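Shown here: the complex without one of its protein chains, the others still in place.
In order of appearance the chains are A, B, C and D, and numbering begins at 1 in each one.
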Amino acid sequence: MGVLINEVSLTYPGTGLVIDQLSAEIEDGEFIAVLGASGCGKSSLLNMIAGLLAPSSGWLEVPQDGAAFMFQDSNLLPWLTAGKNVELALKLADYPVAQRAGRVTELLQLVQLGHAMEKKPHELSGGMRQRVALARALAQDRQVLLMDEPFAALDAITRDMLHEQLRALWAQTGKTIIFVTHNVREAIRLAGRILVLSSHPGRILETRCITDDLRNDPAQSAALANELTTILRKEQRKHELTDRNAG
Amino acid sequence: MGVLINEVSLTYPGTGLVIDQLSAEIEDGEFIAVLGASGCGKSSLLNMIAGLLAPSSGWLEVPQDGAAFMFQDSNLLPWLTAGKNVELALKLADYPVAQRAGRVTELLQLVQLGHAMEKKPHELSGGMRQRVALARALAQDRQVLLMDEPFAALDAITRDMLHEQLRALWAQTGKTIIFVTHNVREAIRLAGRILVLSSHPGRILETRCITDDLRNDPAQSAALANELTTILRKEQRKHELTDRNAG
Amino acid sequence: PGPSQVQAHAADRGPATELKLGYFANLTHAPALISDSKGLLEGKLEQDGTGLEPQLFNAGPAAIEALNSGAIDAAYLGPSPALNSYISSKGNSLRIVAGAASGGASLVVKKDIAEPSDLAGTELATPQFGGTQDVALRHYLAENELLDDATVTPSSNGTLTQLFGRGAIDGAGVPEPYASLLVENYEGHRLVDESSLWPEGKFPTTVLVVAKDFLIEHPETVEKLVEANSEAIDWLNSAEQEEKIVAVQEALNAANGSSFAQPVISAALEEVTFAEDPLADTYQTLINHAAQVGIGEPGSADGLVDSRFIASQEH
Amino acid sequence: MSSLIETPDRTAAPGRTRLRPSRKVDAFVAPILTVLVLLSLWQIASWASPLREDLFPGPVAVAGKLPELLADGSLVSAVGTSLFRALSGFVIAVLIATPIALLLAHQPLLRQGVGPLVSAMQVLPSIAWVPAAIILFGLSDATIYTVLLLGAIPSIINGLLSGIDMIPTQYKALSKVLGASKREHILHIELPAALPGYVAGLRQGWAFAWRSLMAAELIAVGGSLALGVGSLLQRGRDLADLPLVMLVILTILLVGVLIELLFFAPIERKLMADRGMTRTGENNG
Partner (left out) sequence: MSSLIETPDRTAAPGRTRLRPSRKVDAFVAPILTVLVLLSLWQIASWASPLREDLFPGPVAVAGKLPELLADGSLVSAVGTSLFRALSGFVIAVLIATPIALLLAHQPLLRQGVGPLVSAMQVLPSIAWVPAAIILFGLSDATIYTVLLLGAIPSIINGLLSGIDMIPTQYKALSKVLGASKREHILHIELPAALPGYVAGLRQGWAFAWRSLMAAELIAVGGSLALGVGSLLQRGRDLADLPLVMLVILTILLVGVLIELLFFAPIERKLMADRGMTRTGENNG
């Protein structure tokens, strides 16, 4: 079993109920995409899976060694270079010292940042920072990999390339990957299953499985994309109304 | 004249030449999209236009009252609520006191955050923070509006809605808008002209004007999107090679 | 440029409107304490319409600083701070107008030090660097060729007592009532009574000083001050032992909450002589002693004592 | 099955963790307990110690001194006097130090010239100022305030300066983009952003103010100057009255704890909560 989420609810002091009795079973080795409107509780859900946030009620089960997590903001340590940021993850994962330097280079090259090894975070562009964070998440090498909008700050071409690499990595290692995205097409392209969250409170609105057939058929995947977009749009409508009233 | 960029070069101490003798003339009331690979110097260019960064050589001409700027990271002040963050921009722009509260509500509702007025930045989701930053940029109400990937953290539906609103605002006010995006389709949908930057060093690789006809014709705009993507991909290839060698 | 200006303006201006008098809550300042508690000085000053503002100090240097700044006009002090100030101001700061107490300082040591030669290798203490007891002790050690063998550590009266109690020092050259306190409470004994080192056994412990400018401008007020001092001394010398002890104890307690036991005060009063003779002859010796042991600058005490107000001297 | 107390951990499969609602531990007894533990240790030490009781008085002996000091009102009035001087002096120090720090922060040359001197003045012991202050102001409260201010001001300046130094550059960029004038920048961005560092500086400034005050109160113990806690402490030392010394120390500690608990800790907690942080040692993950 990868990750088990059992009737989990989350209430923030100021905000109230954000996630409401959400349950999901995620198999070992699954590639899951989470879709949902901005502010619906996707990051909060990942935080709970990573053990950074305790649910207000319900429980979650995750592998004991925890999960690798790529945060929504890159969250690099500002006093370490890009290379050292990645190396720290290796060090804390007890990666053999002798091979660390090589592994850092490898990972940074994977995200096209072989040349930026020695740069401090403040000397990197937004997209470069996000890629260093991606390299760091991969460095952790856990069975579960959580990614919070990992490609949001990247241009389409870099993103394409990283999509391929992520699929390849998943195929090779059999990791359980749960990633949050705003991009319906990205979700269809990468994931084996898509969870669509509602907002206010967050519940699972839809679950869709993506077969390789569907993924590789442009027409079918376009149709699914449209369908999901429609679902999301309908959900969004409600809030527009509530927001007008609240404002 | 909106913004005049004359043979501007930029060198960072650690990084070397990032922008190389870039020149561009941006008319008053133009809507410009800047495309380019991650790390090619888009944010740096906006920073120079905003007067936050001095060019190493060359010069820029901008309206005397400066430019409104929506940063790539939302850059909200953590001790102010969402509403107060927007209000500060109004206050510093000498917006009449009596109408401030109303204007804040209006702007936050524009970005679907009427309900989050009283929330501190740390109580907002990533996408919500970005929308507050957008509201704040609009609050500044300058002739020139610079936006650095304003919709990167937003879901497709919210993004669509904001696209419409931004177009409407531009049409109404005749602002000069320069926005950076990674999304080729977004660029085509919004901008009147697209500048494609090369990387290492950043130069203008391509300039494309988008007519309303082109924009509204799905086939034509898809073709342009493909074309631009190809240009960007070709540019990217070069760096893959250099990165391999550097790493 | 300063001093000459001040002198140019200085002249007799009759009684002062106010006299600010400094002293310590020490047994050797008993004339001040008694004069205050019995209202002697206040009564005399009232006749001239002069107000009295008493001011308590902890140590000589602060009192001298206050005197120099004009925050006080007169003070009861040990002779050493007065001499230091007199010399370093080239005679411009103050005058000694009367004596108050003499004697009452001893070198108190641990039981196992029986004679001066035992002082070799000991650690001794005095209340203040360059103070009266400090100079005296160093001079004494020098005379006995012990200056390089024994160490002298200046430390405040309270700390000294503690150090002695803990056994961290072997002896201390201190004034009363601390000498008596060390004897009564901490099993010390007097190895050297300082008076034994002076001709006729007389050396000044506390003197009454007045700022030079105040003296020039308000001699009438100074006269009253000296008279009150004299009366207080007379009282101290004539009162019953019991009455005296109680009066001093109460005055000390009122001044700063001191709670010395009666035996300590009684023993201390035995050691101190109250007299208004400023012992003018001793100052040059004091200066010379200090210079001999390398403290302070050599100088002349000429003109330091202005004894015209002392009644006994006049007749 | 959603209640706050959930199935215990052992139902989770081996090699897996079950994440459940967390429980908050409330620990109000801690400070009182600490004090009680320290007091008993002290009493035991004084019983066990071979030192004479007047050299090492236990809490009981010290407490025995209390009624006497309370009866004549000297302790209460000394604390009142010192507290008033310290608080008013501290407020004045803040009012003087803040504009100076802002000036230094915005005048590079001035900062390069005067900055190191300000830091150096922090290491100048308070009594160094006493002779000069007395000569200028005589034996008045002005002297005491001078010594106090010269002790507290440099440390508050340094605190605010280092708070300003730590402001993320992006806030400065924001301020520029929003078109803030210098005054507006200071008021709306710089001061609030520097506030946490500033409060840390204020806490140190308070400590310096209080300690300098104690030094100043040693100049004179009575007369025109009201008796303060510093004078009382000195009196204890002069009279070798250790119970008095201990009592004064305890009083100062008590004042310090109260100022910390009633003033600095709440301000700091508020500031951090405002910024979405918690002090370590306070519940919340």
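Structural remarks
Here, contacts are C-beta pairs under 8 Å (C-beta built on N, C-alpha and C of every residue); 3 or more make two chains touch, one makes a residue touch a chain.
Quick caveat: nothing in here was measured; it's all calculated off a predicted structure.
Touch with the chain that is not drawn comes from one residue among C:89, C:144 or C:253, which is C:89. From the set B:29, B:51 or B:192, the residue in touch with the chain omitted from the display is B:51, counting the whole complex. Only one of A:50, A:138, A:153 or A:166 touches the absent chain when the whole complex is considered: A:50.
Residues touching the missing chain, restricted to chain A, are 47, 50-52, 65-69, 71, 73, 75, 77-80, 88-89, 91-93, 120-123, 140 (touch as defined at the top).
Touch with the hidden chain on the side of chain D covers residues 25, 27, 30-31, 33-35, 51, 55-56, 104-117, 119-128, 130-131, 135, 155, 158-159, 161-162, 164-166, 168-169, 196-197, 200-201, 203-204, 206-208, 210-211, 214-215, 230, 233-234, 237, 242, 245, 248-249, 252-257, 259-261, 264-265, 268, 272, 276-283. Across the interface with the omitted chain, chain C contributes residues 1-3, 5-6, 60-61, 64-65, 68-69, 81, 84-85, 88-90, 92-93, 123-125, 128-131, 151-155, 158-159, 162-163, 166-169, 295-296.
Here, only the chains that are shown with their structure count from here on.
Under the contact definition, chain C and chain D share no contacting chain. Highest inter-chain contact count (C-beta pairs) belongs to A-B. Chain A and chain B have Cα centroids separated by 25 Å. Work out the mean CA point of chain B and of chain D, and you get 47 Å between them. Residues of chain C in contact with at least two other chains: none.
Annotation for chain B: residues 73, 123 touch two or more other chains. With chains as nodes and touching pairs as edges, the resulting graph is of another kind, matching none of line, ring, star or complete.
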